[in-house]
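The other protein chains are all here in position, but one chain of the complex has been omitted.
Then we have chain A:
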Amino acid sequence: MELGASGMFVPVQTVGTVLCCICGVAMAPNPANMCVRCLRSRVDITEGLPRHGAVVHCPECRSYLHPPRTWIRADLESKELLAFCLRRLKPLTRHVRLVHAEFVWTEPHSKRLRLKLRVQREALHGAILEQSHLVELTVHDQLCPACSRAQANPDQWSAAVQLRQHVSHRRTFFFLEQLILRHGAAARALRISEADRGLDFFFGSRSHAVKFVEFISGVVPVRSRSDKQLVSHDPKSNIYNYKHTFSVEICPICREDLICLPPKVAQALGNLGPLVICTKISNSVALLDPFTLRSAFLDASQYWRAPFKALLSSRQLVEYIVLDIEVESSEVTVGGSRYSLAYAQVARLSDFGKNDNIFTVRTHLGHLLNPGDYALGYDLYGANSGDLEIDLPDAVLIKKSYEEKRRNRSGKARPWKLKSLNMDVDNTSKGRADEEKRNTEYEEFLRDLEENPELRFNISLYRNKDYQPSETSEMASTAGGDDVPSVPLDELLADLELSDGEEENDDAGSMME
């Protein structure tokens, strides 16, 4: 007893067998009343379906052409390729229903793609037949327009960014290089070349260059302008091809610079003492008056409205030894860093022991310095005030120095290392002196990184596999009272262990995706 949906009794229905009208074999009745074999032998449902086709393939970028103009990236025997092939065989779906499709393996160099499809179609009298159907697609190689353009002229750039900073050192560019690597901002650059006082970046399209310029203006205060030059012009379709150039000038003020503010700027900032130190450069300039511990921020547009240059920069730092320190005020946090005002008796290291030149200066490093410490600062003792109508202090201390301790460790490898951008360096015009200067600047940059955790914030440091902590250095560090600042291990990134081939592609640089 079977109960149907409505609860009524539905008698069991067993299907009887009927003889196939052609061959006489017993079978269950179907709309054609022929057994499957007879039906298949009489009706070919794949008749009229395409058996061959052609696709166009670009060997450079491994993409396939979907006429009239789209190129679709797909790997061999991937599902994107399967979808693409089925789209090309559109006439299929008009009469039959596609149930299943798969690739039949062919040699990659055979230039043939084989598809096995299972289609269903109504045969005579409403019986639905399913049959498998093989389609062979011939692959024709042809360079897509992008690749042919790239091949014709591989260095063809259409947008360039010229990054310049008119100072005599390259610290900013070392720092920017690390930032760019970390954020991959120059991933789309075709070429990067070094120029005097700056870097040139070449891009394939204007939008990439604009994105890069916006990234730079978010990390340093810049002033930029853009220009374009007509390369070619298609009058019929009104297509104009330009070369765009962006000239980006970075503000010449760097960290630890001593600045004498022009009177207008000083007034605008609330009569900030004309001598200030630059404490931090991000997309705005942070200034600190070391004698009053007042600080101010100038963002890029404010700076460029009334640009000023630094008086002294970190190359002119002189070493002092601290003889006595008298803390005046308690520790204050200004702009994220701690300072405290103090009077310090210092002597220049070059004077120490030779004569009795001792200076009493006011400094903002009261919390850091102890008698016997070394500090770096700007020597203003013998300076002429000239046009500036102010009282010049004898010296302005900037930071604590770890030179002595470093000397114990000189020549030792650091436990961490940095990557570098793939740059074209023009070596012919430089001489030996330039190279040495560059190396010392780089070394100072690395030391800066060690000393300042906030500088390391946006930079990726990698574990140096070659570093072996030797015994002597350990002894030296325990013997000294003050530890040389070093990068804590947990900030280091383990470098990806890849094969040599991969490492070359790892750096930012040439290939566009």
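One rule holds for everything that comes next: a contact is a pair of C-beta atoms (placed from the backbone, for glycine too) under 8 Å apart; a residue touches a chain by one contact, two chains touch by 3 or more; residues count from 1.
Keep in mind that, in the parts below, contacts and distances are computed from a predicted model.
**Q** One chain of this complex is missing from the view, so tell me which of "Sorting nexin 6", "Eukaryotic translation initiation factor 6", "Centromere protein N" or "Rab proteins geranylgeranyltransferase component A" is its UniProt name.
**A** "Eukaryotic translation initiation factor 6"
**Q** Please pick, from A:Cys23, A:Ala83 or A:Leu493, the residue that touches the omitted chain in the full complex.
**A** For the chain that is not drawn, the touching residue is A:Cys23.
**Q** Tell me which residue among A:Gln13, A:Asn153, A:Gln229 or A:Asn384 touches the hidden chain in the full complex.
**A** A:Gln13
**Q** Among A:His125, A:His166, A:His233 or A:Arg305, which residue is in touch with the absent chain?
**A** A:His125
**Q** Can you list where chain A touches the absent chain?
**A** 11-24, 29, 32-34, 125
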